[in-house]
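Now for subunit A:
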Amino acid sequence: MSGEQLIDILKKAFGDKITGQNLEAIDPWIEVSPDGLVEVCKFLRDGDTKLNFLNSICVVDYLETDEKKAKKVTWEPHLEVVYHLSSISSKLTLVLKVMLPRWKDDEPGNIPEIPSVFPVWSTADWHEREVYDLSGVRFTGHPNMRRILCPEDWVGYPLRKDYEMPLEYHGVRGR
Partner candidate 1 sequence: MAEYLSTWIVEAGWDGWGWLAYLLVALVYAALLLNVIAVGAVVFIWMERKISGRIQDRLGPTRTGGKFGWLQTLADGIKLLSKEDLMPGEADSFLFKVAPYVAFAAGFSAFMALPFSDGWVALHLNIGIFFLLAVLGMEVFGVLLAGYASGSKWSLFGAMRQAAQTVSYEVPLGMCLVIPVMICGTMDLVSIGNQQSGLFTNWLIFHDPFTFMIFWVYFACGIASVNRAPFDLAEAESELVAGFLTEYSGIRWSLFFMAEYGSMFLVSGLAAILFFGGWNGPFPIFGIISEATGWSLESGVFATIARFGGLINFITKGVLGVTVMIWIRWSFPRLRIDQVITMCLKYCVPIAAFCFIGVLFWTGIVMPNVNSMLSIEAPSNHEDYTGRANIREGWVKDVDYTVSQHELSLAKKAGPKVLPEAEDDDAQEGDDDKKDGEQVEGNPDEPKVEVEVNKAAFNNLNNNASQPLLAQQESLSKKGAN
Partner candidate 2 sequence: MATAENSQTVEFDVRTDEMLVNMGPQHPSTHGVLRLVLRTDGEVISETTPHIGYLHRCAEKIGENLTPRQWVPYTDRMDYLAGMNMNLGWSLTVEKLMKYDLPDKARHTRVIISELNRIASHLVGMGTYGLDLGSFSPFLYAFREREKILDLLEDVCGARLTYSYITPGGMTADLPKGWTKKCNEFLDQFLPVIADYHALLTTNAIFVKRTANVGVMSAEMAIDYGCSGPVLRGSGVDYDLRRDGEERYTSLYDGYAFEVIVEKDGHYPKDHDYPNVPTDAVLGDSWHRFYVRMLEVIQSMDIIRQGIDFYESATGDWGTPMKISTKLPKGEAYLETECPRGQMGFYIVSDGTGPIPFRVRARSSCFSNLSVAPELCKGILIADIPSIIGSLDVVMGEIDR
Partner candidate 3 sequence: MFLLAEATSNAAVINWHTVFFFVVAALSCGFALAMLFSSNIVRMAFFLVISLASASGVIFLTGSHFVGAMQLMIYVGGTVVLLIFGVMLTAQEAFITMKTKAGDWVLALIVGGSLFALLTQAAFSVEAWHSTDYQQDLVKEVEKFNKDVIASMQSDGRAELDVEDRKLTKEERVTLSDLQKRIRHGYPELTGQIGLALVGVRTDQPSVEATGYTGYLLPFEIVSVHLLVVLIGAAYLARAKKRSAE
């Protein structure tokens, strides 16, 4: 079950929902469109790949803040939601990526949406809450979409590149 065979199977099964892949990277990954995410995950888990263990969900914020480097950058700003999967029975591991715009309809403050994979793996519950809390991505269909690490009334999403530490929080000086 090499990378190419898996890609072909997925392409046949889901057609345009598989938007890209990179097999030469240290950890080869497959890019999936947001709307097809849940079906692909169900297929990966129940199919013969048996990826029944969701290791981690995290978001990489592609945004270059200082101007000098921004010019040399090849990609334009976007969010990458990275799913690391592995299979308990076979030694197979896989990385799924979903490309998201940094802000929904490009107006800052309105965080992007993505369907929740909680129905597929229950561990996604807390991981998605952490991603929502720190990186600002809302997971639709999540049973309990609230912040998990920061206080309930915290403003902003710390792991975003353009995040500004608040001046004070409940009277405690921030900067």
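Candidate entries met the following condition: all candidates are chains of the complex that A comes from, given by their letters.
Everything below uses one rule, namely that a residue touches a chain if its C-beta (ideal position, glycine included) is under 8 Å from a C-beta of that chain, and two chains touch if they have at least 3 such contacts; residues count from 1.
Just so you know, these numbers come straight off a predicted model, no measurement behind them.
**Q** Using the touch rule from the top, find which candidate among 1, 2 or 3 meets subunit A in this complex.
**A** 2
**Q** What part of subunit A is in contact with candidate 2 in the complex they form?
**A** Its residues touching candidate 2 are 25-27, 52-56, 58, 60-61, 69, 72-73, 82, 84, 86, 88, 91, 93, 95, 121-123, 125-127, 130, 134, 147-151, 158-159, 163.
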